[in-house]
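Note that one protein chain is taken out, while the other chains of the complex remain in position.
Showing chain A:
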Amino acid sequence: MIHSLFIINNTGDVFMEKHWKSVIHKSICDYFFEAQTKAGSPEDISPIIATPHHYLINIYRNQLYYVAVVTTEVPPLFVIEFLHRVVDVFEDYFQGCSESILKEHYVIVYELLDEMLDNGFPLAMEANILKELIKPPNFLRTITDTITGKTTGVSATLPTGQLSNVPWRRTGVKYTNNEAYFDVIEEVDAIIDKSGSTVTAEIQGYIDCMVKLSGMPDLTLTFVNPRFLDDVSFHPCIRFKRWETEKILSFVPPDGNFRLLSYHIGSNNMVAIPVYLKHNIFYREGSAGRFDVTVSQKTTMGKTVENLVLECPFPKAVLNVTLTPNQGKYTFDPVTKVMTWEVGRLETTRSPNIKGTINLQTGSPVPESNPTLSLQFTISTLAISGLKVNRLDMYGEKYKPFKGVKYLTKAGKFQVRT
């Protein structure tokens, strides 16, 4: 199972290590560094590295590498999932997960790691339970601690939910305002080819919840059109049988924020593409090339596209670009050669355009191919698949909760080839 964990920053310092079995010297990370020097970019390190006696399974998040050491045959996904979950917990606890944040809270980090894994086996991973065992730091507490001279981040009592049938929910929850909010968020992943036709498009959707309900509420959520959901991943709280037979989501929710389900609408379905790009990009040797891109709205069901950002990664041969947008502003990073155009709102009345010249480094050959543009945008109050929540009912408790559903569409990996 998971033997040790090393956290490594971008400059190659192992700044934190935790061992759940015997201590493995951090020189084991040399194998990782070797792979790092071979990789072209920080993201390109293979997630699994074999060494003579160990396996290094690593993930890369927020400029940090989390390298787990295993010695026995173990499902690699198990380790990768665990590592991502660890980072999720850190982010939840510290509102961020950078090197300085982890160092600042290193005692809590150790306590958490100790609680999450025992002898290499996951012990308590539910945020609910962890928070009962180890209190997250907050400003107010830091102050009271400093004044009273007492620091008690650690609870002295056993969390109650740990061994119940609903381990994700603690008992004795009490709120004065009982509320439950559901966010239906859909991300559109698409590849659009040069001519503007869709190569592939799919939707990655999830329903994130914020539930603050007293006692042990039993919720059912129904959809107007559940047929969209044929490829789903559920939070363990959902009763699978009822979904199979009645297409109803029935569950006792965890307390607080959690992801109820995620779903995938594949490329075999029709996926609406909300924006359309018109582009004319070419390089010229010796003189300036051209860059001319216009964005316009396509299928948005009458809603407005907002926070539109266009990103263009130019090849190394490009020296700089001189562009004029008729809306928003643009930046060009001379190191990464990425041009970012922050367009903002996409009005139906006019189509934002950016045009100008591309200058190549002197002596560089003309690049083979045009860059692939990537787009970010949001469309609020719309789930682009058309998925709609029908109603939410609560059983098991007497009070009347406040309920709300919000829809949001975002660009996921939305790429336009030029």
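Just a few scattered comments:
The rule is simple: a contact is a pair of C-beta atoms (placed from the backbone, for glycine too) under 8 Å apart; a residue touches a chain by one contact, two chains touch by 3 or more; residues count from 1.
By definition in this document, contacts and distances are computed from a predicted model.
The UniProt record for the undisplayed chain lists the protein name "AP complex subunit beta", from the options "AP complex subunit beta", "Retinoic acid receptor responder 1", "Leucine rich repeat containing 58b" or "Queuine tRNA-ribosyltransferase accessory subunit 2".
From the options A:N268, A:T331 or A:T349, the residue with contact to the chain not on display is A:N268. In the full complex, the hidden chain is touched by chain A at residues 14-17, 19-23, 26, 39-40, 43-44, 46-48, 50, 53, 55, 58-60, 71-78, 80-82, 84, 100, 103-107, 110-111, 114, 118-119, 121-123, 125, 142, 146, 149, 151-158, 162-163, 165, 167, 189, 191, 193, 199-200, 202, 204, 230-236, 240-241, 244, 259, 261-262, 264, 266-268, 313, 315, 368-369, 372, 374, 413, 415, 417.
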